[in-house]
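Every protein chain of the complex appears in place save one, which is left out.
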Amino acid sequence: MNFLVLSLIKAALVAFVLMTTLAYLQWIERKVIAHIQLRVGPRRVGPHGLLQPLADVIKLLTKEDMLPSHVNKVFYFIAPFIAVFFALIAISVIPFGGDISIGPIKTAMQLTDLNIGVLFILGLSGMGVYGVALAGWASNNKYALLGGLRSSAQMISYELPMAMAIAAPLLMLNTLSFRQLVDAQGGFYFGIIPRWTIFQGPFPQVVSFLLFVIAAFAETNRVPFDLPEAENELVAGFHTEYSSMKFAAFFMAEYANMVTVSCVATLLFLGGWQPLFPAEYGSKFIPTLIFFFGGAICLYHGANPVRAFDRITLPVAGVVFLGIGAAFLIPIVATILLPLFWFSAKVGVILFLYIWIRGTLPRFRYDQLMNFAWTFMFPVAIANLFITGLLVALT
Amino acid sequence: MDAILFLLFAAIAVVCAINLVLQSHPISSALSLVGVMGSLAVLYLLLGGEFIAMAQLIVYAGAIMVLFIFVIMLLNAGTELKTKRHLWGMYAGVPLLLALVGVVGYIVHDVLPASGAVVFGSFQHGNPEDIGKNLFVNYLLPFEVTSVLILVAIVGAIVLARKEVD
Partner (left out) sequence: MPPLPIPEAAPLSWYLILSAILFVLGVAGFLFRRNIITVFMSIELMLNAVNLSFVSFSYKLKQNDGHIFSFFVMVVAAAEAAVGLAIILTVFKNRQTLEIDEVSSLKN
């Protein structure tokens, strides 16, 4: 199969999975925040609210698409496009697993492996500022303009500590291509500790990881840094004047940015698709164990459920989990699914951290936010880069 | 394929540059300049300069132009008016500029023969590793001097633009 057709198939697959992930990420967020706040979350639309994203999509598509009369029409239209375009294109350099071969086709689980992949992601996150700034300005509205300017200034201020936190593991791993970064994190210390960047000598990059995660929260405008778009602060900030599909575009861009930044954190710091402990100690059976355990719990609670409709949904969920767990045991399928499982698990942990912090922490005031970036994170990032460089040069 | 890519992105660059000169509102000019920089980044990729292409996106399109757009939004710059003297200047200047392009084009065509096509992938030294080796070995002094230059620029910009605290 020639290169173009294969790339188109991979691109369609990645786009489909990404769109479904974005929709269900919103469902997961609503459920998790609800349970943190001791309530239940959406449960009317479909079993346990699983069709809620579909209902939201239908609602956003069929809402009246207003065009306020006083906006600058050209920029009002292109701002959401710019935001979504740069957010979605960043997925094209993220590797989800190693090389796989399905029948006669050998390919890598990545759309394209640029040898400057990290710089590409940095450039795209810089260009994502335009969508926000233009949306705020084109709306011809004081609150939107203030929200847009604050949000762009926040994104730019936190790009600096983020870039320096990215540069520190690059000093140790010596490459800018994502695939080579993950390959350099393979292997194990003493046979048991994985050589992920946060564990790797000469300087375990724990500080860089924390700096990157905090800067990523600010880049994606999430709590505790979401003052520019909070509902009770600036009337919804830069997307005040947007409705229906354009608002959905900004929403999608925010979630896509979250997914991209979590993927980059996994690839740079948590070892990508490398397993947690070697295959000799049974890391191939971890996904099977987890899914079987989940399926067993679902079936156990399905025997005497609390709510009546759970008599049907819980056993179904249990059987589905047992089926997925069994799929990991088939060797041909397991070579594709295992790296994918480890990668998704690590990205899922970071996304859960995002949602957990949203339900837990209050938000920063704007001047506290900017002070934090320039007087705390920037010096710490410089010191971290300096120490890393010194230790790498000395060994 | 390389020629089609070059023609497409060269056309985008020229159209955006003409838009920059002709638009009356500074924000439209700024966004056209971002378009020029994006298409120039693709042309750098065709010429094998992948590090420079990404540096163009990160530094120029992602930081300098955002600064321009901030200043335009903060100063609330409006559209610009044209005067009579202004139009006379254009009638005299545009033919001269076209003559300049013609002369430069003729000289380039004369000196560089039509062979020597730019094939994507034939220049292999534009990757960050080779540029880093050249930069830190042969061009170390200019590198350190530019870091002092950036420090001076930061201090200057902050001093010029701060609010006077009485």
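Read from first to last, the chains carry the letters A and B; within each, the first residue is number 1.
To be clear about the criterion, a contact is a pair of C-beta atoms (placed from the backbone, for glycine too) under 8 Å apart; a residue touches a chain by one contact, two chains touch by 3 or more.
Everything quoted here is computed from the prediction, not taken from an experiment.
Q: I'd like the shown chains that the missing chain touches, ordered by label.
A: B
Q: May I ask you to list the residues on chain B that touch the chain which is not drawn?
A: Output for chain B: 1-4, 6-7, 10, 13-14, 17-18, 20-21, 26, 29-30, 33, 36-37, 40, 43-44, 47-49, 51-52, 55-56, 59-60, 63-64, 67-68, 71-72, 74-75, 77, 80-81, 86, 89-90, 93-94, 97-98, 100-101, 104-105, 108-109, 112, 114-120, 123, 125-126, 130-131, 134-135, 138-139, 142, 146, 149-150, 152-154, 156-158, 160-161.
Simple rule for what comes next: only the chains that are shown with their structure count from here on.
Q: Just the number, please: Cα centre separation of chain A and chain B in whole Å.
A: That gives a centre separation of 33 Å.
Q: Would you tell me which residues of chain B are touching chain A in their complex?
A: Where chain B meets chain A, its residues are 27-28, 31, 34, 50-51, 54-55, 57-58, 61-63, 66, 69-70, 73-74, 127-128.
Q: Spell out the residues on chain A that touch chain B in their complex, using ranges where they run on.
A: On the chain A side, the touching residues are 74-75, 114-116, 119-120, 122-124, 126-127, 129-130, 133-134, 137, 145, 149, 152-153, 156, 176.
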